[in-house]
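Note that this complex is displayed minus one protein chain, with the remaining chains in position.
== chain A ==
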Amino acid sequence: MRAFSYERPSDLQAAIKAAGTSPDNQPPTQAAAQFIAGGTNMSDYMKLNVNRPERLIDLNKLSEPAMTAIRVDDAGLHLGALVRMADAQEHEDVVRMFPVICDSLRLAASGQIRNMASLGGNLLQRTRCEYFREVSWPCNKREPGAGCSALDGVNRQHAVLGGSEACIATYHGDFAQALIALDAEVEIASAKGSHRMPFADLHKRPQDTPQIETALSPSDIIVAIHVPAGPWRRSRYLKVRDRESYAFALASAAVALDMDGDTVRGARIALGGVATVPWRAKSAEEMLTGRKLDEAAAKEAADTAFAEASGRKHNAYKIPLGKQTLVRALLETQDMKV
């Protein structure tokens, strides 16, 4: 691991100042000064020499109450970015109003990791692509222009949606799928002040610049996540993986349904484990709206959601698996007692 100096600022302004300025368009993951909160992703990638900060800025002692609060009001849900996954997962308002958020957190990682990992850090977790993690392989995300080892390599884990000829690394997060489905926003503190951004705009598809993973600058800090109020008590997150627990999704679906009897008044759908970024399936939502929800309609929605998917040598199975996961998630969500 590269040696680093350690700083522990006590408020947001000091943390932003500590990060200093960076060259234009430098992604936070390449910056000299980088932030750490729960540390579960950062310390791992520092040990692997993938993340190589010269200065590590610890956000855990920031004093702003908004960063550690969980609040519900008429506008919706506020989740502070320093809230630990386990605390959000167990919060009674989250459980009651947004089961899909609770599921997405509960089915992620392990008990120990959920006690450590912050919500903000969870959103920014980096891909588990084996070629990205092992620095002896060429990787466009780590080293722009080096080439992608996954395209013709062992790509069983890799994305079938949102990839490019430069990168097909999967975005593995679960929580993000619940947030993108529910039209969440992130509140970001920066040197220029605070602003809100649709969560859907936070992550960037790889295109020809896979090293740019998010819309954040190196000194930007996620303060909180806002989930607008909505009729989403009938919602769930279904995660399919190689083992029953403590594994990343091979395919997953976040589904929220607003039903009028058997008819869909409104649907929200996001897909995990299959795409390079958190993936909203709006075309499938539109297809279902106003329709009677049964297995045939769910299958049609799943075909729509994966219409643009393209598989490679080892990951083509994710297309039928992803479709079946979505069908099951839709029908199980419909059957929820709310």
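Here is the rule we go by: a contact is a pair of C-beta atoms (placed from the backbone, for glycine too) under 8 Å apart; a residue touches a chain by one contact, two chains touch by 3 or more; residues count from 1.
Just so we're on the same page, contacts and distances are computed from a predicted model.
Note on the omitted subunit: UniProt lists it as "Oxidoreductase", one of the names in "4Fe-4S dicluster domain-containing protein", "Oxidoreductase", "ABC-type sugar transport system, permease component" or "Amino acid/amide ABC transporter membrane protein 1, HAAT family". The chain omitted from view is touched by exactly one of A:T68, A:N115 or A:S164, namely A:N115.
Residue in contact with the omitted chain (choice from A:E54, A:D208, A:D242 or A:E332): A:E54.
Taking the complete complex into account, residues 1-10, 14, 17-20, 36, 39-40, 43-44, 46-48, 54-56, 58, 60, 86, 109-113, 115-116, 244-246 of chain A touch the chain not shown.
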